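With one protein chain withheld, the remaining protein chains of the complex are depicted in position.
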Amino acid sequence: MSEHSEQARRLLDGISKAGGDPDAVAKRLETLTIETPSWGYGDTGTRFGKFHQPSAARTLTEKLEDAAQVHKYTGICPTVAVHVLWDFPKGFDQGVLDTAGKLGVGIGAINPNVFQEQCYKYGSLCNEDAAVRERALKHILDCVEIAKQAKSRYISLWFGDGSNYPGQSNISQRKRWMTEGLRTTHDKMTDDQVLLVEYKPFEPAFYHTDIADWGMAYIYAEAAGERAKVLVDTGHHYQAQNVEQIVAWLIDEEMLGGFHFNDRRYADDDLTMASIDPYQAYRIFFEIVTAEHERGEALDIAYMVDQSHNLKGKIEAMIQTVSIAHELFAKALLVDQKALADARAKQDLVKAEELVRGAFFTDTRPLIGYVREQMGIEADALASFRASGYEARVGKEREGKHGAPADASYA
Amino acid sequence: MSEHSEQARRLLDGISKAGGDPDAVAKRLETLTIETPSWGYGDTGTRFGKFHQPSAARTLTEKLEDAAQVHKYTGICPTVAVHVLWDFPKGFDQGVLDTAGKLGVGIGAINPNVFQEQCYKYGSLCNEDAAVRERALKHILDCVEIAKQAKSRYISLWFGDGSNYPGQSNISQRKRWMTEGLRTTHDKMTDDQVLLVEYKPFEPAFYHTDIADWGMAYIYAEAAGERAKVLVDTGHHYQAQNVEQIVAWLIDEEMLGGFHFNDRRYADDDLTMASIDPYQAYRIFFEIVTAEHERGEALDIAYMVDQSHNLKGKIEAMIQTVSIAHELFAKALLVDQKALADARAKQDLVKAEELVRGAFFTDTRPLIGYVREQMGIEADALASFRASGYEARVGKEREGKHGAPADASYA
Amino acid sequence: MSEHSEQARRLLDGISKAGGDPDAVAKRLETLTIETPSWGYGDTGTRFGKFHQPSAARTLTEKLEDAAQVHKYTGICPTVAVHVLWDFPKGFDQGVLDTAGKLGVGIGAINPNVFQEQCYKYGSLCNEDAAVRERALKHILDCVEIAKQAKSRYISLWFGDGSNYPGQSNISQRKRWMTEGLRTTHDKMTDDQVLLVEYKPFEPAFYHTDIADWGMAYIYAEAAGERAKVLVDTGHHYQAQNVEQIVAWLIDEEMLGGFHFNDRRYADDDLTMASIDPYQAYRIFFEIVTAEHERGEALDIAYMVDQSHNLKGKIEAMIQTVSIAHELFAKALLVDQKALADARAKQDLVKAEELVRGAFFTDTRPLIGYVREQMGIEADALASFRASGYEARVGKEREGKHGAPADASYA
Partner (left out) sequence: MSEHSEQARRLLDGISKAGGDPDAVAKRLETLTIETPSWGYGDTGTRFGKFHQPSAARTLTEKLEDAAQVHKYTGICPTVAVHVLWDFPKGFDQGVLDTAGKLGVGIGAINPNVFQEQCYKYGSLCNEDAAVRERALKHILDCVEIAKQAKSRYISLWFGDGSNYPGQSNISQRKRWMTEGLRTTHDKMTDDQVLLVEYKPFEPAFYHTDIADWGMAYIYAEAAGERAKVLVDTGHHYQAQNVEQIVAWLIDEEMLGGFHFNDRRYADDDLTMASIDPYQAYRIFFEIVTAEHERGEALDIAYMVDQSHNLKGKIEAMIQTVSIAHELFAKALLVDQKALADARAKQDLVKAEELVRGAFFTDTRPLIGYVREQMGIEADALASFRASGYEARVGKEREGKHGAPADASYA
């Protein structure tokens, strides 16, 4: 028995001793799935420019190949979120599904793009120009159609809509236009599809953003219809905001649809998840696990990654992200919920805190290694991927095939 | 005709020329009312201690006397918000109403206190201890009763409830307890009473606050009943949050009940309104004025002050606050709404911005002076109050009567 | 006499009555100069893409033509900051100076670029790779040389150096490399040249930035040599930071070299100056004017604009910026410094505040109009420029000449 197996065994024994069910913990860790986004495998950057990587994926096929690598080494990433403008530029394409299928991954959430084209300078569904509003709505409805054909459950909406200067726009009027567009979209969906409404306090709009916070996303989703839910991007909050409280509230309101995972220090930095504040990420999982404990079943939440890997190798960054999420979820499962409820009932706050914090400080890497071995894969995903030589190999291939990309300039 | 009257006349003429109604503008400025709080006339401080002022009001009568001074010089502060624990310590007291009546002011919003007593250490309506929850609810229901007897329309609720450490409390459970308490309170109110639900992101609870932001206050108010509305304290937001957008949304949702005016640089500093960021305060009024313009009538909003005058003379600080609010509201009324709608329709953002910003940079002090003269009071409220010698006089009287207050110590 | 002249006259009379010198005020407003940047006339955007404007300048000549327009209408923008990588791609070019001279503008600060090229992925002067450090230093020294030939007084340094993840870099080692590079640069400068060291808390580096705040820029500048000074970009601060205090400190330490003007709500939004918080911008000028009052002479500060006009017409945005800066500087000059000193000595804080705030709320647009007329130009710069039809005309010409620009994509 390897050392990490021993340590995993010790953790699972501890769960038993505390009256918990170690098999249920291991099982939950096997059934957790996290979706990676096709755009996370291509080159991204800041407004000051992109730094290029030879191995960055340029085509959808390359993106799917890379996503399949992440699934191969982590075991919990069977689907890939796609972006219609970049991945289905000509509408639905059965070839994409076939390629994905061959690579062992599926197509996940469908993401429209109504922010990049010149016509969206002043917004999409909230644009003062009715023709632009219609064009944006048409694109979104086309995406619903693609989702149906691709058997995708999620339509995931993010808008850059907003204004840059006080006075520029009629905020209330734009709210009504957005509501109307979301309702129309909702009505075109099938009964088993889910509309995810994402919020973001700023960027690319700098003075006001039409869906700026969870309260706005909540009200829009309520107005759109019962299959509309809120999407929480972990990096889209004001500084000091208690994100796990928002998560707990959305769960309690049955309005949490999914996540975009990433981390940040200052703005919307799109760094790899938990790289800056792992305790906050853990506390989000802890609220989820607590709700699952109370309900006795797993919550129906779409866990997705949305990061910009400007400097890190894209596949490595994704494996780091998925691994840390897996480890943090495991920590949350280790909290002794019964002892915690007792401590809270007695208002023994030091004890309650230590129970929650103690689980965070427990090293769950051995446990994730154990779970991976149960799933028939290597314990250490990052080391195994690094050992495979994949990145260097495709870097050479792709550079040969596509040549060097053109540089962009800030001004 | 005095110089400021000439300048006011020029502004009113400008409104006419732009196709507006100068009489309606002047009228709106006369009908605006702002409520001052009884606790704003007593000594307050920080956790590091209070600095005492001889003229600070110690009794409710003194507070009402001071509030009457503010009304005397500004003309738009006919009511005083009261705080049950400090102002009605023994329940409803007709003598208070009589005193207020003699001084020419009325009793405004009724504010319960479920944060100061030792039993509320771990919360009030959200306390893990059912006995404390009941005690808090009883106090709030007593306040509803006092409000009925005092013919007060508003029950204004602020809670310090929350937790200081991750893990300390079950956030979702507390949410359900709060919802229940608010519903019960709402059901005891008469049909013309309004329940105001205030939010605050932190302090005195430092990790999580049970009503942390406008989205939470909105959901609580929706759950409590149709006469529950959100109260926006201008200083209770995350840094960089667009407060005027929240105001515009709450208006559009018919969920804006009232305001607590103050300003801050870092946290909840409770400085005098617009003392740090007057343009933001103006933009809030601009959203209100825009909605009033669209609807053709004044909105039903309770404008209230909630500040801590740790250093400034309390009456002077209040007169400054009311004057600046009056001036900013006047600026908002000067925006040429028709030209603005045109500029927005053409997406001429520079023009739209200049219209909104130009009104802000127009000096409305002469116009407020004119309005005051129409109301039969002096044009310059602060100068007139200073000239009256009131503060020095009551300082002497009150110090003689009450003696020097005891100092508090941080630790 | 026009109405705005009358109003200007009234303001100047008020200065006289308060014992001030109205001619000195008007003179100071004529001698104020603000430099605009060549890159502010080209298309810029966010990481999500650029929105193109037909009239955007593509060549340095076009940028100088546009800058000359700003000077023509505002009268106080005689120089243009240039960016070596984009404007002098082949080193010093006398033709540029000749073109500028013909257009009536001069070349101002020289800005190196050590952030855009692929080699700078992990930093420039702080790069772990010595070859990259040398390359960056060489580019900067080339810029010093260009500055000498162009008779430019300022070398203005901004670095994107930093790291994205904890652990990535040795922060202290990088500090020492940066210090060394700045010292070498300083030593190559002539005695009348000034090295400006800019700070920025984040972006494009997201975890740590090698010159993150004014304290770091100060220490670097002290170490580099006596002609190195700190450059304050108004948008490069933490939320809630008191920028005017930093300005007052740098002035007192004789370490304030210059400004980059812009504004923001959340991050480094590069909006037009004072568009979000005009009172803060005013307070910065107030600290400068106070120091000039104490010293009896104008401070030697390089006032420069650095904004991204993603949505606004670039020349219009620049004229707005310069006009508002001019107006705010005028407001600061209106503060009655003697009365203020008296109020402060008596610790009459309400009086002191009202003096400073009263000047802010005084409308100085007429005064700026008057000053412009004294300088022989139109009172209303923005209206005059709009009336000229310049933007539409060059939009047509430039689009015809250069064709439509290629779109950039986020991923």
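The chains carry the letters A, B and C, assigned in the order they are written, with residues numbered from 1 in each.
Keep this in mind: a contact is a pair of C-beta atoms (placed from the backbone, for glycine too) under 8 Å apart; a residue touches a chain by one contact, two chains touch by 3 or more.
All of these numbers come straight from a predicted model, not from anything done at the bench.
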{"item": "Among A:T33, A:T61, A:T184 or A:T362, the residue in touch with the chain that has been omitted", "value": "A:T362"}
{"item": "Of A:T36, A:T209 or A:N242, the one touching the omitted chain in the full complex", "value": "A:N242"}
{"item": "Selected residue (touches chain absent from view) among B:S55, B:T79, B:N170 or B:S275", "value": "B:S275"}
{"item": "Contact residue for the chain not shown (choose from B:G14, B:P78 or B:P204)", "value": "B:P204"}
{"item": "Where the unshown chain meets subunit B, residue by residue", "value": "39-40, 42-49, 51-52, 83, 86, 115-118, 121-122, 160, 164-166, 201-204, 206-207, 239, 264-267, 269, 271-272, 275-276, 308, 310-312, 407-411"}
{"item": "Touching residues (missing chain, whole complex) on subunit A", "value": "239-240, 242, 265-266, 275-280, 311-313, 316-317, 320, 327, 349-350, 353-354, 357, 360-363, 365, 382"}
{"item": "Residues of subunit C in contact with the chain not shown", "value": "122, 128-129, 163-172, 175-176, 201-202, 207-209, 212-216, 218-219, 238-242, 244-246, 248-249, 251-253, 279, 283, 286-287, 290-291, 294, 340-341, 344-345, 347, 349, 352-357"}
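By definition in this document, only the chains that are shown with their structure count from here on.
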{"item": "Minimum number of chain-to-chain contact steps, subunit A to subunit C", "value": "1"}
{"item": "Intercentroid distance (Cα basis), subunit C paired with subunit B, Å", "value": "39"}
{"item": "Where subunit B touches two or more other chains, by residue", "value": "239-240, 242, 279, 349, 353-354, 357"}
